[in-house]
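Left out: one protein chain. Kept in place: all the others.
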Amino acid sequence: MTQSNRLDNGGRIDRSKPLTFTFDGKQYTGYQGDTLASALVANGVRLLGRSFKYHRPRGLIAAGSEEPNALMQLETGPYTEPNTRATCVELYDGLVASSQNRWPSLNFDVGGVNSLVARFLPAGFYYKTFMWPASMWMTYEKFIRKAAGLGVSPVENDPDVYHGTYAHCDVLVIGAGPAGLAAATMAAGSGARVMLLDEGSEPGGSLLGTSKNTAALEFVKNSMQELERNENVRVLTRTTATGYYDYNYITALEKVTDHLGPGNGGSLPRQRFWKIRAKQVVIAAGSIERPLVFADNDRPGVMLANAVGTYINQYGALPGKDIVVFTNNDSAYQVALDASDNGAVVTVVDTRSSVDPAVKARLEQNNIRLFEGHAISSVQGAKGVTAVRIMELSADGDSLQGQAWEISCSIVANSGGWTPSCHMVSQSGGKLKYVDEIAGFIPDDNRQKKSCPNISAGSCNGSFDTDTCITEGIKAGLDAAQRCGLSASAPSISNLNVSEIPLGDISPIWLVPTTHPVGEGSAKHFHDFQNDVTAADIHLAAREGFLSVEHLKRYTTTGMATDQGKTSNLNALAIMANIQGVSIPEVGTTTFRPPYTPLTLGAVGGQESRELFIQERQTPMHEWHVANGAKFEDVGDWKRAWYYPKDGEDMHSAVQRETLAVRESVGMLDASTLGKIDIQGKDALKLIEMVYTNNWQKLAIGSCRYGLMLNEHGMIFDDGVTTRLGENHYHMTTTTGGAARVMSWLEEWLQTEWPEWEVYCTSVTEQWAVMALNGPKARELLQSITDIDLDKEAFPFMTMREGTVAGVPARVFRISFTGEVSYEINVPARYGKHLIEALAEAGKKYDLCPYGTETMHVLRAEKGFIIVGQDTDGTVTPHDMDMDWIVSKTKEEYLGNRAQERVDTKREGRPQLVGLLTEDPTVVLPEGAHIVSEVLEAPPMPTIGHVTSSYMSPNAGRSIALALLQDGINRKGDVVTLCLMNGDVIKATVSDTVFVDVEGVRVRG
Amino acid sequence: MFIVNCPYCGDRDQTEFSCHGEAHIPRPTETAKLTDDEWGEYVFFRSNPKGYHRERWLHVHGCRRWFNALRHTVTDEFVATYKIEDPRPPIPEGGQS
Amino acid sequence: MKAYSLFSLARNAMSYHRNWQRVWRSPDPKKHYDVVIIGGGGHGLATAYYLATQCGITNVAVIEKGWLGGGNTGRNTTIVRSNYLLDESAGMYESAMKLWEGLSQELNYNVMFSQRGLLHLAHSVHDMQEIGRRGNAIHLNGIDSEFLTPEQVKEMLPIINLNCRYPVMGGLLQKRGGTARHDAVAWGYARGADAAGVDIIQNCEVTGVRVENNAVVGVDTSRGFIGAGKVGSVAAGHSSVIAEMAGFKLPLECYPLQALVSEPIKPIIDCVVMSNGIHVYVSQSDKGELVVGSGSDAYNSYSQRGSFDLIEHTVGPLCELFPIFSRLRMLRQWAGIVDVTVDRSPILSKTPVKNLYFNCGWGTGGFKATPGSGHAFAHSIAAGEMNEIAAPFSIDRFNSGALIDEGAAAAVAH
Partner (left out) sequence: MVNPIKETPLKITTLDTDGFKVEELPYINKINLRGDFESQACNAALTGLLGTDDCQLETNTYMHNNANTLFWLGPDERLLYTNSDPGSVIEKWCSMPGTAAVDLSDYYTVLKLSGSKVRDVIASGTPFDVHPSQFRVGQCTQTRYGSATVLMSNHADTPVFQLQVRWSYAKYVFGYLERVSNYV
């Protein structure tokens, strides 16, 4: 396959390295150094896609990341990627691309009928219709959704990996064109740590696309050599600065291996996401050429002038042999010359009535025809330009006159001027100002925060000739370094004299008239190509009162496509300004938001994925649980053993077995995850008295006590046992999920409210591995491996002893969450595994049964012990829990005290914790089931409470439940009714909350 | 993404910190004497200014110290950070709150 | 008001759309209105609409400091549901849901209310208990709710990764839940209110609340003083600022809440997914973008921008739950200023100042309430007393302790 539009010489492609690729199933060849777009240009392919709404045929517009049209579905299977801009895809061998948003084929697209009814589909038409009958919307919507969208999502998991990293520098330079290169070299020369980022595959920016560019390339090479020599410099190509956040925090996406093709990256990540903190930022992001808005300006072959130049000069591909250059400024003249030098027949149509004679003279040398004061009135050729008609512009530019001339051509290279890339400045919070000389916005109040200013240099600052760009870059680099306290002297750089014609006198023409009033002929004037928004839509929006630029954007969707209006925004504002008869800055811009170009989700979130997605915390005994067949439950970040099914057991039978075993012989539970806090200092007691509801004054050294913590709303927020270890020394335990919260709670009060108190809190959660032994045989078992005297007089309930267990130092707490004789054995974490193994070994004689959290829940429910977060929910007071016994009547202050006295917290009839016994003892109520005050035919039914915990209790020999029931304590003995979701109605008796060993003798046994 | 100046550790990335709302709201003493309204005021009602705000931060991934900050809630810019026991730095010229 | 219809669309096409009317007028403010509503968001406009169409008060102005709908109404993730746990919330949100169900027709404006189903995921035993309770409560409140097994979840959402870090253990589905087109809601109410005689005054900032003898008499604005018999403040993120003008504090604080959209793609996800366990809130708009809710920063801010760290911690979980999204791209991120109360429930209330009413505190989840809130607030303002639906949401609850704490009860956002 020959590359029909490839030039024999020139460009930065490597003609010795041909690459094959396919587009819509057809094979083509390009070269190393091509983009997918330039390779398609070289092959003369103009029709590349269908538009979003009208399904109009579309081709390339640009050569850079501003491309609105040429969106491709790249690759297939797990590597597929929708909406890829062909201009940003570097060609690799075997690349597979297809067009999007068309069916059945690009050439024949059924959706193209939209184009025929386009008249009925003005901006926002969907707000005005599809309303009848109401029930039909969901059906209409299905079709609308199918028709909308662009490419398709992959449906297989992404095989690639991503890397994210932080970076720091003194000076960050965004853009490696002449301005950026100059800035970076200057800053680096001053000794600054410098980072230089550029989207392109190589540094140089616009210089790469200029003609006769030896001097320019020399400049790029020299600058790069200097930068590469400097170890304080990091140059990142293929790297787009995507976001500019507070305090000079800049994010950037580096495409590390995309250009190698899928699966060819070796061990390297596909992309890398940079999070950069810079002391100073120099923005040298260049500018983007603006299309002219004229009739049917979306036909394939209508391109930005500068893109045509870039394809010729950088890629050695001539987009077409007959080119009409359509412009309102001088910069496109260079493109005309370059095209003509490369063998194209070129005609220039300039909207200005008189063009600078010096510029004109250069055209004459090349025999290029020039039409001054003319404009394109129509474009011929639906799937590709075949000709244009031009007419004379009236003096006011508002209408066309005279006779139409037809010029046949395959390419229209148009330029409406240049828009400085102010995205980064604007994202940083900087203000913009409108400058008539360039008909565009440039940075104004050029600073983010007082403390983190940034500097714009080069064409993003509105300077459109290379030598000025370099001068500005030098100054910006030196200034930035200086603000970091570094300095160097400016070098003398001789002018590059790059072959280019600067903007000249631009005469803005925001909407090129046609023979019909806008919106009334068959022609369409597009300003936003990707979202198919036309000048007529702006007129409609204005007519209907969507005058604010933000309304305009949202009503017409202009600027909301994947290009975010890089080529269209200013045109839209200007057209709106004209309609309203106000200036462009009065209309104002919409808000620039990150990212600058769309950002791969995997790159942002991909590093902390899979096993690095939220740490999985395991106890020191984890391996033992695994080896013994445990199923695990997620509690906070922790993996806790949930139950230990034996062969063929389901959860229910395992839990029933474990629950019985604990009360019959002995069971062991890994309790290492409970939060533990060491509290010391002479005011430690004061703190404890403040954070718990009960009295702690009389707690003896070596004794333990249960406590409830309230927040200042008076609601229970954690509970646990605290033990007095010494005169001013306590060991507090918290719930597993509450550990960090409680620690922070204590510190907050201590540091902010009572800084003069002498109390030190230290988390010791991971210092200790904890096994809880529970059951009638617990004492005997433990005694067989400890030197602590476990005699019940010597070591009574609610005390702690130190000694050794299984030969290792241990603190043993005689506390119980099961109502059985129970020991919580704490050993330094490194002995955790040893401890569980020793217990298992010694336990063989005693039918020791390992049990998990589920059994623990049943056991505690049998005793009516609450679980904070299950039986309470953050709206529950101690009184609601029927726990008045734990609330001190004598303490003057503790956290949450006052709140309990409020009108509503004191009111009668609040939900209170009770037991529920179903009429049929085999029926286990679903947790969350509600108690109704009255059974009605169908909901709604008034409810008076709900089940918080519910289990089959083998020890009670029946089902048991805990519930929060309005005025529950007074209702004990009543029969209440529960209505389940499936319609079942269940009766249950309100009972006490203790179901087993009501007298509580076992625990002291 | 702010840089927060921990009065102990110096400038650090925002993600090392957590913010805990308005500062300088002392817990009332003798709470039993307060009316429900006074108590509600203390627990729930906040000045929430559009402008300068004094607030509490915690260097949670660092020295675990709480400290106060004076920050503008429109520009999000910090004016100062200061230790709990330090005097309040003044609101910049022309500012209010 | 000229009605919209397929016919009118066709007729206007014939005249090249030259004859469409203004959707709302831009009148100069009058000297005095019976009711002035501060804030031209969805709630404020809905309030004005119902005042004019149902309460017989048409001498109403909506004062908006910027462009209408530009506050949180224009920047939310559009999730609509009514499956709330507590009776008070269920009352409010279900009344809204019923209005949503006929809203496009009522307003003659397609708000694209799409009842595509809303699925809450449960990732732990605790989550299962939470949805268990909520599912039952909702059901008995006469609101639709269904439990799904992980298999049923997979059937609805074939692209989900059930075995993510916190495996999906079940789901709670509200079939009537879904999304609506946020902008259309503001525009539709504005058009309706305007047609009923309400003056919508944009680019006019309220700078003071004038109080005489402890009663409100009007507002100072950037366009001068506007007298009012009654004033309703519906200023969302700026409610504390308005309250300060009137001399009191509110029990709320403002935080940035962020969201993002992906590039548009063909339909890939057909319901709204909410996972509180791993923090994923996602749906796909009719235009094709994935609309993704992020988190709120913990610092007070009126900047309408948040910290990037939250975006990372939104995208990470999204890719954990839906690994196939990893190669898709994020198109735009933004933030709103959400006014969050301690109990995460709104405030609809009389205030210490006579004839001054507040509707605020909707925080991260008030879009779904727009019609219900406007309806209840309009009737309450007209009556001078909060109506049955609004009454529980009074400011007094923060003193009495009668909080409506959905958050504490279930730790559910949005």
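Letters A, B and C name the chains as they come in the text, with residue numbers starting at 1 for each one.
Everything that follows uses one rule, which is that contacts are C-beta pairs under 8 Å (C-beta built on N, C-alpha and C of every residue); 3 or more make two chains touch, one makes a residue touch a chain.
Model, not experiment: these values are computed from the prediction.
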For the chain not depicted, the shown chains it touches: A, B
Options A:611, A:647 or A:999, residue touching the unrepresented chain: A:611
Residue among A:678, A:780 or A:882 that touches the chain left out of view: A:678
Among A:139, A:495, A:653 or A:762, the residue in touch with the chain that has been omitted: A:762
Absent-chain contact - pick from A:6, A:58, A:128 or A:275: A:275
Of A:142, A:383, A:543 or A:834, the one touching the omitted chain in the full complex: A:834
Those residues of subunit B which, in the complete complex, touch the missing chain: 8-10, 12-13, 15-16, 60-65
Where the unshown chain meets subunit A, residue by residue: 161, 163-168, 193, 267-269, 272, 275, 277, 607-608, 611-612, 614-620, 623, 638, 678, 680-682, 758, 760, 762-769, 804, 806-808, 828-834
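Going forward, only the chains that are shown with their structure count from here on.
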Between subunit B and subunit C, centroid-to-centroid distance (C-alpha), Å: 29
Inter-centroid spacing, subunit C versus subunit A (mean Cα positions, whole Å): 22
Numbers and ranges of subunit C residues touching at least 2 other chains: 305, 307-308, 342, 399-401
Where subunit B touches two or more other chains at once, by residue number: 1-2, 20, 36, 39-40, 43, 75-76
Interfacial residue positions of subunit A with respect to subunit B in the complex: 245-247, 249, 277, 429, 449-451, 712-713, 744, 747-748, 751-753, 755, 892-893, 897-899, 901-903
Complex contact set, residues of subunit B against subunit C: 1-2, 14-15, 18-22, 36-37, 39-41, 43-50, 53, 55, 71, 73-76
Residue ranges of subunit C in contact with subunit B within the complex: 238, 240-241, 244, 249-254, 297-303, 305, 307-309, 341-342, 398-401
